[in-house]
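Here you go, one structure.
This view holds just a subset of the chains, kept in their places.
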Amino acid sequence: MSNFGELKEAIMNGDEDLAEEVVDGLLKDGEDPEKIISDGVVPSMRAVGKKFDSGEYFIPDMLVSADASQAALEKIEPLLSGESLEKSKRAVFATVQGDQHDIGKNLAVMIFKGAGYRVKDLGTDVSPEEVVEAVKEFDADVVGLSALLTTTMEVQRDVIEALEADGVRGEVLVAVGGAPVTQEYAEDIGADVYGASPFEALNKLENIL
Amino acid sequence: MKYDKLEFSSADDLLFGKSGEPVKCGLDLEIGNGRVVPEINYMPKVDDWSNFDEVLESYRGITESVLRRAVNLGIYSVVLETEFVESLNMNLEHTREILEMQKSRMEEYHDEYGLKSALRSTVADLRKMDESIYQSERWNKMMEAFEVSVEGGADIVSIESRGGQEVFSHSMMRGDLEGMIFSQLLAEVDMRRLWEEIVNITRKGKSLPGGDTACAFANSFMKLADGLVDRKVSHVVAAVIRAATAPRSLIAFEEGATGPDKDCGYEGIYMKAITGKPISMEGKTSACAHSSLIGNIPATACDLWSNESVENLKLFGGNTPEVFLEMLSYDCRTMNESLDLSKEKEYRDILTASNKFLDPQALVLAPEPAVRISKAVVNAESFYRSVVAAAREAVKIIKENGENLSLPQKERGYLEKTEEELEALPEKKSKFLDENISKYDDRVKEFEPENYGL
């Protein structure tokens, strides 16, 4: 019989196939889809995050776990009620215009997906207008902006200004990150959250949302 | 040309300041002929990058302060590297104006103080990998940026090209060795095309085609790998990948690059062992750009000694570019003095020993391992096999030195796993490609097989 312990093991080992199998079993046993997420997937990924923070997990370990968690979620999502779908938080991620660096942004995408967020990944070199468009279309709760260059970090400010100009700034939390970005800079441009790592951003956001 | 043997087949001959094929360039500068020269790389700090006057002014200030510092310190040879950000290459007039301004200042210092110098223009890889990478506005602009560099007075042109990076990044994050190897086959295709063009463009003028480093590959891995405590990915795998990128970077030389190879590619040491061309290396003094566990090893074979890149900030002792030039220059003095005293091997051996067991990433770049890995590259019959052979040799070297490296348990696991995965790779490239093209086409959104003729 499938159980939550097995699901946790599958996710923590990054075993995508097993994760899907366990979820199938749980659903067949009549387990509540919402409960599989809240008591199965989310705590598993939290445990992964802890192991990563303690140095026991490397990034690849965490990412294959996120992939497994993601596979499990994709099995469950079609079965969720419209209401509970509404409840899940929605995030848009982008590396800002002029910047081709995708590592930090990709990491954030995976981690937020694994934590149960519905995520839209806009890729790299994304203009402020494209971000605003996506935030509105996707009805995002969070927008995450990455910039690896001092030459492009100022575009994070442009995005915030574009959100303001469009009147949607109040509806979305802005998280910023990237090597040259600091807490001070984040405050200066009016971002809500600065994350030295995607996990840090996630934790800070959980405290706000 | 295909390299099938080593220029330096003994580690004893692989030494800083001494290349097999010295080059002359710029204002009376000779590189790789018994002397190590500092190469200073800088990034303006401006409030508004769209204000070109401000950008140019920042470059002017950097250029002036660096040249001034050089003559004040009795440094009579220096290379300046201008590594362009995308927006400055997207506007070719900007590219040109910056280079011309720099070159004219360099000429003044040459005339007035006898300062020998060369200017390196490193063009940004402007392409988006999910578009057509050769039939596009951005490709054309990039080629024009090389032309403008040649016309504008660059003495050396370089690039850190990104063909294959889209698959590499995805795979690196997942510890997927197969994907990382596959990405090298994509890089191969792109490097051949790109460097044929670059070398052709340099033939129209007096610039040297320097080289192209695996910055987007092994350096990204190294940065992610972080330090001994904060390790975020396996340092063993990072070391193996460094070796595996050697065949890719070698293609620039196969297509006619003359060196000095670009800094930022620690694999330069393999380039020097194989081709004998002069190389630019960075180590401890690139801490301004990133921390690394490879601070001393890269000096052992450098011809140019670089800081990777520093943003132009004001310190008590001056602007960061002049400050970093000063630090580089004293290390060059030490290396050059050891050459004068015929003590270069002794000094080189101290540098090597001081660093090689700190981390596998350092070990695989030490002179003897470097020669072994380079040998594996040239002895392989094809590009694909050379990538695998370099990786396997790196694993072997790390295993042999396991005790001295004092690897943590988790890293020892990665070492075993990597060895097994490398063993399991098919011998034939065609089989390997068959297995992987559609796999990564599915998994990596930005990857377009047709860009690589697949």
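Chains: A and B, in written order; residue numbering restarts at 1 for each.
Following the convention adopted for this analysis, a residue touches a chain if its C-beta (ideal position, glycine included) is under 8 Å from a C-beta of that chain, and two chains touch if they have at least 3 such contacts.
All of these numbers come straight from a predicted model, not from anything done at the bench.
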Chain-type multiplicity across the complete file: A x2, B x2
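Keep this in mind: only the chains that are shown with their structure count from here on.
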Chain A-chain B separation of Cα centroids, rounded to whole Å: 33
Contact footprint of chain B on chain A as seen in their complex: 55-56, 58-61, 63-64, 67, 98, 100, 102-103, 106-107, 110, 123, 125, 149-151, 154
Interfacial residue positions of chain B with respect to chain A in the complex: 43, 45, 48-49, 85-87, 128, 130, 162, 169-170, 172-176, 220, 224, 229-234, 311, 410, 445-446
